[in-house]
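Before we start, here is the structure in question, set down as structure tokens.
With one protein chain withheld, the remaining protein chains of the complex are depicted in position.
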Amino acid sequence: MEAVSTFLDMGGYAATVWPAYGVTAVILVGLLVASLRALSRRKAELAALESQMERPRR
Amino acid sequence: MNAFLAIIGRDLRLATRRGGEAALTLGFFVVAITLFPFGVGPEPELLGRIAAGIIWVTALLAATVSFDRLFRADMEDGTLELLALAPLPLELAVLAKAIAHWLLTGLAVTLLAPVMGLMLNLPEAAYGPLVAGLLLGTPALSLLGGIGAALVLGARRGGALVGLLVLPLFLPVLIFGISAVEATLIGLPLAPHLLILGALLAVALPVGVFGSAAALRLALE
Amino acid sequence: MNAFLAIIGRDLRLATRRGGEAALTLGFFVVAITLFPFGVGPEPELLGRIAAGIIWVTALLAATVSFDRLFRADMEDGTLELLALAPLPLELAVLAKAIAHWLLTGLAVTLLAPVMGLMLNLPEAAYGPLVAGLLLGTPALSLLGGIGAALVLGARRGGALVGLLVLPLFLPVLIFGISAVEATLIGLPLAPHLLILGALLAVALPVGVFGSAAALRLALE
Amino acid sequence: MTAATQPAGLVADHLRCERGGRLLFADLCFAVAPGGALLLTGPNGAGKTSLMRVLSGLLPARAGRILWQGRDTVEEPGPWRRALAWLGHDNAIKPQLSVAENLAFWSRLGASGHSVPEALEETGIGHLADLPAAMLSAGQRRRLALARLALTRGGCWLMDEPTVTLDSASLARLGTMIARHRADGGIAVIASHDALDLPGAQALDLGALDTARA
Amino acid sequence: MTAATQPAGLVADHLRCERGGRLLFADLCFAVAPGGALLLTGPNGAGKTSLMRVLSGLLPARAGRILWQGRDTVEEPGPWRRALAWLGHDNAIKPQLSVAENLAFWSRLGASGHSVPEALEETGIGHLADLPAAMLSAGQRRRLALARLALTRGGCWLMDEPTVTLDSASLARLGTMIARHRADGGIAVIASHDALDLPGAQALDLGALDTARA
Partner (left out) sequence: MPNFLHSLASPARFQRIANAVLPWVSVLAAVLLGVGIVWGLVFSPPDYQQGDTVRVMYIHVPAAWMATFCYAVMALLSASFLIWKHQLADLAARAASPIGACFTAIALITGALWGKPTWGTWWVWDARLTSVLVLFFLYLGHMALSAAFDDRERGGRAAAILACVGAINLPIIKYSVEWWNTLHQGASVFRMDGPTIDNSMLWPLLLTVLGFNMLFVVLLLVRIKSELLARRIEVLQRARASGRG
């Protein structure tokens, strides 16, 4: 338990280290999630469009 | 009311569609502020002393730069004729456009000001009065700036003239915005300065709305 | 050559006809500078320390504000199509417009700078390097600013985006313009700084001319 | 005719207009009853656009009055503004918005009797609804501007050269559209150099007034 | 026709144009000899303006070549630029300058065979020469733009809807002007919805190409 709290305390620099890692994680994970969601959204959009285009064409 | 909201909504949509004018005025604000340390040197102590002044002046200039487009685009493509002929009084249409302008510049600048303060080493006690002053002062800028932007339309002239006409109108806002910060720093009460800013806003509302509408009618003749 | 001079002559005439864009950019420059004493307080000692920086930064901002109109008016009324299709290469037409822009803003600002220096209590030794720096630096601003103004044309966006694109390009000019003043004030030789400004101008000439022409062709497609 | 009878519809009473120090017309009088149409003709510079701007209220008349349903449009602009639909030389289109978005904005701005899809169909650009307006051709753009008038029901249409850049199919559609509007009791005042088929329309040749010159 | 013969005049060789991801035309070929004219027709959105912009060089073709006097206009733009006179939808008029000043600027910008007063007379706006262009009516403005073409002698005129807002007298003048130009050995490529009287002109209906749609 104590080990965990000293670890979390980061030698008194918790206010520096944890926000730094936190912000990094938020930005990178956010970017990854946004990119993946855009990808899947566009996949669905394209599929919908293509099935719409099929019918009148052929 | 529907038409009023339609105008605000359309202006916001035009600004946020693709690239986002909103982000761009902010871009001008941020970039202009970053130029100052290059101009006056990087000593934190000096920067801290002039930080509030720089932020206020740059906010004024950022607002000025965006005014030119406020009515000009509508004038050139004929939208202004439609606004002037719509059932909604032109004064209300002007107010709607001023509100959209404030949301896109004044509010955004106010929200960014603390970050800029950090970079310019603004004294800690100054953050509160700076933000409060901007919050009350920038709507007045949007209203008064409209007059200049509208006056200039008939003259077929660009941004420079707007700057010339509008900046003197901005002076009182600037002076009391700064004095709010100064007062707090030397321990005087903040409230009177904010009250004056509020009074300026109350004056700017009718002056801006009626002045701009009159100037627009003139431009359309 | 005839066509080249015709473009310069027409831009100057458009700017000096009726109210005069030339006078107006200067107006913006003067009014913006006068705002600073209100923003940072009137102590002569403090103003003198930041005077050169304020003058340089305001010159940059004044140039930025006038860029948007540099090509936009020609784009919107169809003149740009004619310039692009004229026998004169578009690169030369761009150069002609940049020269006209410099005569109307850069040169004018340079001539006014000493007066502004008086108002801001600029140290006496600083006048020479300030003016020399502006004289070499402002043509580079007119050339580089053209790129931003041209890139933004197709984008249907106003002045704010130009600011974001153009100000990073301006930074080196600003830095060496200021360092020329600083060096003189602490007794170091002025020449190296002016040489670097000259080198920046030499880089800005091809980059500005070809970059702007490429961006203009894109906007016309 | 004098204004004393105060009929329904649009009445111009001894209008006078000067521009750039030059007299364009004076003592101009006419009346258009509901369902009627007025075709303005005359050479370039005769004052057609100027007259339209005076009627709309954008340009103050030097003398004379304009009455809508018997009421002075300057003293009481409300009813006139609600009845008016304006088509100028400029199309008032925002290129960043889609065709449908442009039209939806206009329909919120003024009174409207028809829906956005109906108006788009009437001008034959329904299939372009989702395209950004920046991608329209000149004629498609004009048709979008016409769709703005098609939104309204009744009232008075002021149309300055509506036929510009229209193809022949669109010209036919424009004819139908104006006929529908007039059948609804609307009024149309149209300036045009093209021969438009307007059954029962009055004509006013501004070039024939003694004050006008080419 | 194939480009192998390389005749004088303007030749389009298997041109292809796409806009906004849509194919407007492909494998478009034509040749216009000196003194000839080509009339482009087709419904709104058929691609007339796009073809004109491709010919001028403003819009790069996706495929194909354009030859002027047997030379490729992309590889050797010089002769083509000197021969070309462009009239777009926009008039390129500066409202602050007077009519004569506007025209004088254009005449210095490109090669010109006629003087400013001659060109103004040819379009019938000689009496307006000293007026600020801001005061022109729509049709007078279009005539000022036409006067720009009247400055040139020979070469190739690309005219996008030149008749817009012109009155009937000006239409007649335009016809004379084009005939004079062709008699001088010039070429005219004209997109228009109006019936223009162009004796011996070729016609190209972009609406009839299988790729084009309304």
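As written, the chains take the letters A, B, C, D and E, and residue 1 is the first residue of each chain.
Here is the rule we go by: contacts are C-beta pairs under 8 Å (C-beta built on N, C-alpha and C of every residue); 3 or more make two chains touch, one makes a residue touch a chain.
All figures in this text were calculated on a predicted structure; none of them were measured in a lab.
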Options E:G45, E:G110 or E:G124, residue touching the unrepresented chain: E:G45
Positions on chain E where the hidden chain makes contact: 20-22, 45, 213-214
Chain not shown, touching residues in chain D: 95-96, 127-132, 134-135
Contacts of chain C with the absent chain, listed as residue ranges: 147, 151-152, 154-157, 161, 164-165, 167-169, 171-172, 175-176, 178-179, 182-183, 200, 203, 207, 211, 214-215, 218, 221
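Here, only the chains that are shown with their structure count from here on.
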Chain located farthest away, centre of chain B as origin (C-alpha): E
Farthest chain relative to chain D (centres taken as mean CA coordinates): A
Sites on chain B at which at least two other chains make contact: 76, 156
Where chain A touches two or more other chains, by residue: none
Residues of chain B touching chain D in the complex: 2-3, 5-7, 10, 13-14, 17-18, 76-79, 81-88, 220-221
Sites on chain D touched by chain B in the complex: 56-60, 78, 81-82, 84, 86, 88-94, 96-97, 101, 105-106, 108-111
Residue ranges of chain C touching chain B (in the complex, touch as defined): 18-19, 21, 24-25, 27-28, 31-32, 35-36, 38-41, 46, 49-50, 52-54, 56-57, 60-62, 64-66, 68-69, 73, 76, 155, 157-161, 163-164, 167-168, 170-171, 174-175, 178, 182
